[in-house]
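Take a look at the following structure, please.
Yeah, one chain of the complex is gone here, protein chain that is, but the others are all in their spots.
Chain nomenclature is as follows: A and B, assigned in order of appearance, with residue numbering initiated at 1 for each chain independently.
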Amino acid sequence: MLKFDLRAPTTLLGVFLLFALLILVLFEQLAHGVDGTVQLLDNAFALPSWQEPLGTDQFGRSNLARLSAAIQISLWMSLLCVITAATLGTVAGIAAAWLRGWVDASIGFVVNVLMALPGLILVLLIGALFPGSFTALYIAISLVLWVEFFRVVRAQTLSLLASPEIEASRLYGFGPLYLFRRHLLPRLLPSLLPLACFGAGNAILALASIGFVYVGLQPPRAELGLMMVELFPYYSDAPWVLAQPVLCVFALILSFNLIAGGFRHDH
Amino acid sequence: MIKLLYRRLMQAIFVAWSVGSLTFLLMHLLPGDFAYRIAAGRYGYDHVTQAAADAVRLELGLDRPIWQQYFAWLGDLLQFNFGNSLVSGAPVLQEIDHQLGHSLQLALYAVVISLLIAVPVGIYCGKRANSVADRFGLFTSVMLRAQPVFVIGLLLVLTLAMNIGWLPVAGFGGSQYLILPAIALSLSLAALSNRIIRNNTHQVMHSSYLQFARLKGLSEQQAFDRHAAPNIALPVIAFVGVQAVSLIEGIVMIESLFSWPGIGHALAHAIFGRDVPMIQATALMMGLLFVAINTAVDVIGYLLDPRQRQEVEYAEV
């Protein structure tokens, strides 16, 4: 059965990292209270102080406020994308495997079209259609992510529907809802949960990537990839400022990957 | 074999269709008069007149109904008739001609270097599963995988190019310009593939068939060469196909970071500049490169692996 092994040191580290980032956001929201968009040009690259624990950037904006905003955008984006992709992928996967026929064929067609292009290229093109739009990026990333959920769910459901356990329950007169709750869900969850964690990491990666090539969210918004590319020219003046978004992206992706590894499938 | 190639041809058509449709949509969603933008691309914004724009409109048939334009657009795309760049005014084909070569060069070097890293490391760790070396390999891979490829590139630039000054930071010229981008990309690919090779090696080394080969009387070396090596190699080839996605995405990011004059850089640049004909051509090239890698992997797998031949033949019946 599905187990989440919190005792493994790697999983613990993953959970710890995620909590640390959330606490940073919480601290900023509750105790800091500085507007991250306010520019104070003569205060550029101020060193950390009691007022500004993480210093300021090239325009004298609060690094803490901007970082907190960027982490929130990344987390919201990944959360929304994963929930959408997992729901869509699971429903479509079960529908395709259960109904077969034209339903399976048409969903398969859509998947083939989506998979024909590497995911990031698709996100870039959609990003180009609606410059700087959070919603467009959310739709684009979800569109890329759900395919993996769909394929896993469809393949597993297909083999489960042909399995003795479901055949038996059908012979005993149990309906689709029961089959889903007792047979499909317990068998699917062990693959879906790690997939969701990796998906969250990939969503954060995709958002940062297109931010880094200036196609994603637009300035003055604080977004991790965008912050990196904006701060890159100042690497020699203030490497410690450039390091902040770099470390955040690293910690976010690492934590989700480590948490994904915590789901063990025991027989 | 035919079935296999047919499947990839379908993929290529999907690529063309989705790139064509998205860019067509892009063209009509962008603010402003498209004919005017093209005219401006040709004559420069200072010299463009409404008459010139109308001439362009007539010439390109932009006054026709939208669906006619759509099919004409897709037709042009299928003939690789991309028009001129809106930014430089030069024919798109001419622009991407050089870029494609540069991207292929980068891709090839990155894949080769990644295999040069991943294959020995993966086999070494796979033969010594759970040893200190294996754990260190796992740790390094996890750390590398947690960073976007451009962060790996960024770190390489900051350490090797700027602080130590061994290699040029960015741009294009002699082979020394290729080293950093290729290494950054290959590290990100190898971070995953070395673990795949490691797991696969571990599995093969503990397989019944390798043990049976020894029990038949073959020496350790003979058994490894004849029974282990081919079974380790086949999934590696298949995995290169799986990594084609990461490779293409990595090319876009790394070329942008290092200003490497390839297709990926051009794509990001064109999107930033709303240069629709360039977006179309570069995205299409990226997509077709993706299909080409997958096709090559399929064909090699088909030729080397009797199981795949059997599967394909079975599917054809």
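FYI, a contact is a pair of C-beta atoms (placed from the backbone, for glycine too) under 8 Å apart; a residue touches a chain by one contact, two chains touch by 3 or more.
By our rule, contacts and distances are computed from a predicted model.
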| item | value |
| --- | --- |
| The complex's invisible chain, by UniProt name, from "NADH-quinone oxidoreductase subunit N", "Tryptophan synthase alpha chain", "ABC transporter ATP-binding protein" or "Glutamyl-tRNA(Gln) amidotransferase subunit A" | "ABC transporter ATP-binding protein" |
| Among B:L155, B:L218, B:I237 or B:V299, the residue in touch with the chain that has been omitted | B:L218 |
| Residue among B:G75, B:G101, B:P120 or B:P230 that touches the chain left out of view | B:P230 |
| Option touching the unshown chain, where A:A155, A:A168 or A:L247 are the choices | A:A168 |
| Residues in chain B touching the chain absent from view | 207-209, 211-219, 222, 226-227, 230-231, 234, 305-307, 310, 317 |
| Residue ranges of chain A at the interface with the undisplayed chain | 1-2, 163-165, 167-169, 171-174, 178, 182-183, 186-187, 267 |
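Everything that follows uses one rule, which is that only the chains that are shown with their structure count from here on.
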| item | value |
| --- | --- |
| Length of the line joining the C-alpha centres of chain A and chain B, rounded to whole Å | 22 |
| Residues of chain A touching chain B in the complex | 10, 112-122, 124-130, 201, 205, 208-209, 212-215, 225, 228, 232, 235-236, 239, 246, 249-250, 253-254, 257-258 |
| Of chain B, residues touching chain A in the complex | 10-12, 14-15, 17-19, 22-23, 25-26, 29, 142-143, 145-148, 150-151, 154, 158, 162, 244-245, 248-249, 252-253, 256-257, 267-268, 271-272, 274, 279, 283, 286-287, 290-291 |
